[in-house]
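The structure under discussion appears below in the form of structure tokens.
Left out: one protein chain. Kept in place: all the others.
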Amino acid sequence: MKDYILKRVVILLLPLMQVFGLYVIFHGHLSPGGGFAGGMIVGLGLVCYAAVYGMEKGTDKVPDRAATLIESFGTLWYGAVGLVGVFKGTLFLSNKATGVPMGQPAALLSGGWILVITLGVGIKVASTIVTLFYALTEEEES
Amino acid sequence: MVKRVLYALVVILLCYIGLVTVAEFPPYGEEGNPVHNYVSERYIGEAVEDTGVINMVTAIVLDYRAYDTLIETTVLFTATIAVLITLKTGKKNGKEEEVS
Amino acid sequence: MIQENLPVLLVVTLLFTAYLLPIFTKRRPRIIELLVVTVECLILGGTLYLAGLIARQGRAPIIYPAGGWPAPWGIELSVGSLSILFLLMIAGVGLPVAIFATDGITWQLRSRQRVAWFFTLYLLLAAALAGLAVTNDLFNVYVFVEVATISCCALVAAKDDPLAIKAAFRYLLLATVGSGFIFAGIGLIYLVTGNLDMTFAFTELSQRAYTYPHVVRLAISFFVIGFGTKAALFPLHLWLPDAHSAALTPASAILSGLAVKGYIIALAKILYIIVGPALLQALSIDRILLLMGMVAIVAGSLLALAQDELKRRLAYSTVAQVGYIFLGLGLMNTTGLAGALFYAASHAIIKACLFLAAGAIISRTGKERVSQMAGVGREMPITMGIFTICSFALMGLPLLSGFIGKWNLLRGSIQAGSFLASLVIILGSLLCAGYLLPVIRTAYFVPAGTTTTKETSFLQISSMLILTVFVIVLGIAPGPLWNLAWQAARDLLGG
Partner (left out) sequence: MKVSLLSRLLANYPYVAAFILFAIGIYGVIASSNLLRKLLGISIMESAIFLMFIASGNITGRGVPIVDAAKESVGYVNPLPQALILTGIVVGVSTTAFALALLVKLHKYYGTLDARIIYDKREADKH
């Protein structure tokens, strides 16, 4: 795509989209949103970039293989947090019982493992969107 | 044409069954409904105490029912792998990847 | 530490390995195959340990609150006899099929990364079925059913040819409509009970069922339609023959053997634990299940008779055998239900083995049709021998595992006073002989010019032999598994 306006708009909007996505991920426990919505916003920002600037530049920024690896990593992260409970002698996916600092309600750092899990889910969803986009476009082009 | 009428009849029958059932549903938006019982009371009343977050939906999704969310993430993971195995067949440009 | 978390660790081990596999896409497939086989062995060991644990504590189910939140608030896993039976099926069939798949799958899938993805989906399917076996939460059932559905369809689509993609899409379409019905059913149950935990939902529902009779009826019919679509109950079986015959051999074995059973077990849990036997009889759901089962047996067998392609014939045979299990669910007595559960387990083993043997025959000799099978008995003596034993077991000959299930279904139907059902069970067995004996007859007794031995590889034969040994051992000494099925049936019927 060779549209000048589109390219300028995307390059201006991209940082805002990423920051907003991260904001939604990190405020999932305080306001509507969370890992899925925030990860979707981050991922769609990257998809926007790849769609406007072409697949080569897109895969330069986020390589195909990296997206797949991050995806495995995100789900593993979630599961690993669950296993903390098992190793601490409580149950799988326990939160408060594992003795993690819970923080002050309504503060940014609160909720124990919830914030950690949200981060993992956010990363995973973002890479999922990117992977799906790459897979579907590559097929279209070949 | 006959087929279309048949399909429409099926759908109308489904609608009819649905409406008869809806008439029997607990009234919409009232406090005394069976849905608003001890389960939701605990979520509303003690989520902050139990999980330390003020968003009750997040408290349920990532703490009370975190196991469900792990599986939900797995659904997304499964879908990605499914898309990859369907689309990336390794036959690109007529060349086949070396195996074993 | 491991012991008290074992119920959830069985599922999580499978899931974790599945997450890890895509990382190895650039490595040799051997690593992946080794990992998969090891994990399946671990699951088998864990299940056996869990079975011992339950037997020691007087067969009371182990309750495990995931996340530490007790039942109505959190998700509760419950491992009883039914779960153990189904977990044993998953491990016992999953391991040999995985061993079979290690041989030749690389060649069929053409690239390393696709092998990794194939085994990822394989493990995800196993994990989803294990999750269905241990869960005691309605919404959890839905999420696991979705994992199972998507991985099943992807396993069909993994064989990249037009027929398989077409079959996979039809499968996905119908299965997703089925999930929609299941989800709506869960919504209706939640609407009138306010609970998602099965035990609590049962308590609430037994008080409220007569205030909301239509809602309960609609919910049950949604569940039967939804799970019926996924389990290929007769009029809803349209996707099965295409999907199961078009898939790769290990995939069709696992789909026909295990996946279909997983949905039936989930339906049995929902019907018997949430609705309860008394309410089922009051709403005459049992009669409907019985009737649908009988129709499925007759129609599936007749359709199987008409097929010439070997894999399609076996696929239609699955439709008929699913009918037996539904018939058992509708009998409402312990003998019949235990017979159905035992039959589900033995059919899983037999059908997986039949599909593996058929796949081996097709890939070695290229003979896809029953009418072309002449000479296969001499070309592949061991594989054809295994196929013959399993065919006899499926017909229900004594001393083989299929007999125990069918015999008790027959006893159960006589106990229930439904002589039509007894008649249909016997008729089904005869029809089964009608569509499987010609295969054996053509393979052994129809003369075919000069033949050379084309026997399949050692790994494939040994995996099929493991399954055949299961079939024979279960036929001669059904004791432990039968006790498990009996106990599961008693738990479900609440006696």
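Just so it is clear, A, B and C label the chains in written order, and each chain counts residues from 1 on its own.
Here, a residue touches a chain if its C-beta (ideal position, glycine included) is under 8 Å from a C-beta of that chain, and two chains touch if they have at least 3 such contacts.
These numbers were taken from a predicted model, which means no experiment stands behind them.
Since one chain is left out of the picture, which of the remaining chains does it touch in the full complex?
Result: the unshown chain touches A, B, C.
Which residue among C:W69, C:Y122, C:F139 or C:F342 touches the omitted chain?
C:F139
List every residue of subunit A that touches the chain not included in the displayed model.
Spelled out for subunit A, the touching residues are 30-32, 34, 36, 105-106, 132, 135-136, 139-140.
Across the whole complex, list the residues on subunit C that are touched by the chain not included here.
139, 142-143, 146, 149-150, 153-154, 157, 160, 162-163, 165-166, 168-170, 172-173, 176-177, 179-180, 183-184, 187, 190-191, 196
Could you list which residues of subunit B touch the chain missing from the display?
The missing chain touches subunit B at positions 3-4, 7-8, 10-12, 14-15, 18-19, 21-23, 25, 27-31, 33, 35-36, 39-40, 43-44, 47-48, 54-57, 59-61, 65, 68-69, 72, 75-76, 78-80, 82-83, 86-87.
Keep in mind that, in the parts below, only the chains that are shown with their structure count from here on.
If every chain is a node and each touching pair gets an edge, what shape is that graph: line, ring, star, complete or other?
Per interface graph, the chains form a complete graph.
Using C-alpha centroids, which chain lies at the maximum separation from subunit B?
Centre of mass proxy via C-alpha means gives C as farthest from subunit B.
Going by the contact definition above, tell me which chain pair has the most C-beta pairs touching.
By contact count, the leading interface is B-C.
How big is the gap, in whole Å, between where the Cα atoms of subunit A centre and where those of subunit B centre?
One centre to the other, that is 20 Å.
If you average the CA atoms of subunit B and of subunit C, how far apart do the two points sit, in angstrom?
So the centroids are 24 Å from each other.
Would you mind listing the residues of subunit B that make contact with two or more other chains?
63, 66-67, 70, 74, 77, 79, 84, 88
Can you list the subunit A residues in contact with two or more other chains?
Counting only residues that touch two or more other chains, subunit A contributes 68, 71-72, 75, 79, 82, 92-93, 95.
Which bits of subunit A are touching subunit B when the two form their complex?
28-32, 34, 68, 71-72, 74-75, 78-79, 82, 92-93, 95-96, 102-103, 105-106, 110-114, 117-118, 121, 124-125, 128, 131-132, 135-136, 138-139, 142
Inside the complex, what are the residues of subunit C that reach subunit B?
Interface residues on the subunit C side: 8, 15, 18-19, 22, 28-29, 66-67, 69, 72-75, 106-107, 110-115, 117-118, 120-121, 124, 127, 131, 137, 139-140, 143-144, 146-147, 150-151, 153-154, 157-158, 160, 165, 168, 188, 190-195, 204, 208, 212-215, 218.
In the complex, go through subunit B and note every residue touching subunit A.
48, 50-55, 57-59, 61-63, 66-67, 69-70, 73-74, 76-77, 79-80, 83-84, 87-88, 92-93
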